[in-house]
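Yeah, one chain of the complex is gone here, protein chain that is, but the others are all in their spots.
Labels run A, B and C following the written order; every chain starts at residue 1.
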């Protein structure tokens, strides 16, 4: 089951087209991944202090289906699709929360993404193996 | 008493100095004002549809006292200081939430702002009188 | 030959990792596409006033190869790969400008993107056919 994180649309997120500026979905997806990692006790500031390394995005694929607008409430998901020794791939969706919470209404998919994350040494920015304790939290036995 | 809104610091908010990029406090203050207005049933998208007008910032004063960092939790306040027929002034603070919620620890003030908001016609962007129903919600008798 | 546009890295573009925040490459690519369109006399504000429609991004694929840092000078390219009646695909690169302009040094590729753009009606946001005069400027005979 996917991790879910609520995101509200503010003025800062919109553009003169009257809709959310498409680059900002990468921010929403990042927030959801950050909170998913935090829920696994993998806070990134502390990770960096403990290990000297950090996650960076190496590939992103985004598909924009419908626009979000000012004041909309989104649900942003994050779901681990696979992880290796040095990277992992996360599938994500930005969904428009239905206005009324009756059983019939389904959330509308606004944007879908596949994000590949690598681990790098924080000083050199060179790719490195994800530390074992991090890997274990990501892939429970 | 001031309205309060929580804000978490993500990668998108920081800069290469390792701290929150100072322009982004204006975003945090905007989110708190938006939620304060929403708590008064003054959602801005709906306001514009109903009245054809909108609030715009006409003056901003910011004082930066201490930096926020990745993963920090802030409390952002909004407090109406005065309102006229065409504008209002809101005092705001960004506070660092104490890590432990024991009685002794006080939140640290990171940034203080005084924001003046005017009402404009959405098409012409010309200043206009705040509609009466809006004004009444802002200044309860 | 690809259209080229210079982009300088400022504080606003960086994050606490000390490098350019990856979502911001979408902004750099957008600037280069906008200037490419402008060079074809397809300014977007005027396009919308004349036709009621606008371009929106429907798909984006990004590959991050090397980080950019504060004060770096980039060259961002845009190259039309194909266009149909309702969309077009643009290949883009963000290159690090060599510090010295001697013949031997090649620009380093920092980020590559493939961006698909669709035409929509500005009011309904529904997909529509790219107006003929726009299409003719994009694909000269």
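Going forward, a contact is a pair of C-beta atoms (placed from the backbone, for glycine too) under 8 Å apart; a residue touches a chain by one contact, two chains touch by 3 or more.
Worth saying up front: this structure is predicted, and the values here are computed from it rather than measured.
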| item | value |
| --- | --- |
| Hidden partner chain, residues of chain A it touches | 11-12, 14-19, 21, 23, 69-70 |
| Chain B residues touching the omitted chain (full complex) | 17, 19, 22-24, 26-27, 30, 54, 56-64, 66-67, 122, 125 |
| Interface residues of chain C (partner: the chain not displayed) | 8, 10-12, 27, 30-31, 34, 38, 43-46, 69-71 |
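The criterion applied here is as follows: only the chains that are shown with their structure count from here on.
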| item | value |
| --- | --- |
| Most distant chain from chain B by Cα centroid | C |
| Intercentroid distance (Cα basis), chain B paired with chain A, Å | 26 |
| Rounded Å distance between chain B and chain C, as computed from the means of their C-alpha atoms | 33 |
| For chain B, residues contacting two or more additional chains | 11-12, 69-70 |
